[in-house]
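Below: one structure in structure tokens.
For this depiction, one protein chain was excluded, whereas all remaining protein chains were kept in their positions.
Read from first to last, the chains carry the letters A, B and C; within each, the first residue is number 1.
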């Protein structure tokens, strides 16, 4: 399990005064990048030098409590499923007080960014995913 | 059915060169606002004067093809389910050529933005939703 | 002069309830893309096929009135200065009622996006800029 803590920023709320729902996917992506920090060179090197990305093919979100500017959220990432070319990431998001905020499941496919075709999960990425399997 | 056409903007892509997945929820929100344009004063009046919002409680996304800067997407919105306080919106997203891009389902709850408690769907909002039920 | 009208979106405000100041540069960029719509294939073709971009080197903003969700702004673009490799765009932003919202000046440099070196303004881009010189 990787934990990503994140303060909600001033410009991340919407006209209803709460964090805009789309922002949560950005927070999860940050947490995924942190997880892939376990690969040499991190997600940056995967994307910019190796030209391997992990676009989403399926996402499920359950939102249970709104968050606001100044709140700090905690995203715990685990990996419930690892396939040949894809894997499922699970993000359990809680507030500073431990309150349940949201749960997000995110299926990504290892992809050659030049041809946009799927690739077997690179061995080092797979090793990191296995480490956080749960 | 409401249709929302939308050109992908210059700053909506990510370092992989494709539209960042979180952006799609923003596109769907635009389409939902267009649907609620059928309520007098539109979504703006709901939010800013009536203080009624429709936060998401559940979202499911299936992404089938990447989109890029300059692509134009077409979002067809229908309403598969209408409850007492909540409803489900369905967004079928296609490319300019009709290619399947994504399908998103979005369950929202009619909410008093001052108390953050749920409300029966306002009659005018319900009427608009019924009009696009499918 | 090119005019770009734009409704403020739900997620473009900040925790102070007004449009986040950085958003205005995005609105101006949209207006600039509209201006370059006068070039065959538009800004999209410049960026994606010709690999020519117009990164900002200097920007000056004067903000005179806040705008909020639901407001519609009008951005009038003119081109006060055209050089060999650079030009200055001027955006006069007003509210629906004609109220003065902001004035932004934006100096951009014609740039080869592969080498990130400056280029003489392409003839077709220059022609469009000349058309809106004021």
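The working rule: a contact is a pair of C-beta atoms (placed from the backbone, for glycine too) under 8 Å apart; a residue touches a chain by one contact, two chains touch by 3 or more.
Model, not experiment: these values are computed from the prediction.
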- Query: Can you name the residues of chain C that touch the chain not displayed here?
  - Reply: 15-18, 20-26, 29, 47-48, 53, 55-64, 66, 113, 116
- Over the whole complex, note the residues of chain A touching the chain we left out. 9-11, 26, 29-30, 33, 42-45, 47-48, 68-70
- Item | Interface residues of chain B (partner: the chain not displayed) | 10-11, 13-17, 20, 22, 68-70
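The rule is simple: only the chains that are shown with their structure count from here on.
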- By mean Cα position, the chain sitting nearest the middle: B
- Message: Given that chain B and chain C are copies and touch, would you call their interface same or different according to whether over half of its residue numbers are shared?
- Response: same
- Task: Enter the angle, 0 to 180° in steps of 5, of the rotation superposing CA atoms of chain A on those of chain C.
- Result: 180
- Query: Which two chains does the highest number of contacting C-beta pairs join?
  - Reply: A-B
- Message: What's the distance between the Cα centroids of chain A and chain C, rounded to whole Å?
- Response: 33
- dist(centroid_CA(chain B), centroid_CA(chain C)) in Å evaluates to 28
- Message: If a residue has to touch 2 or more other chains to count, which residues of chain B qualify?
- Response: 26, 29, 47-48
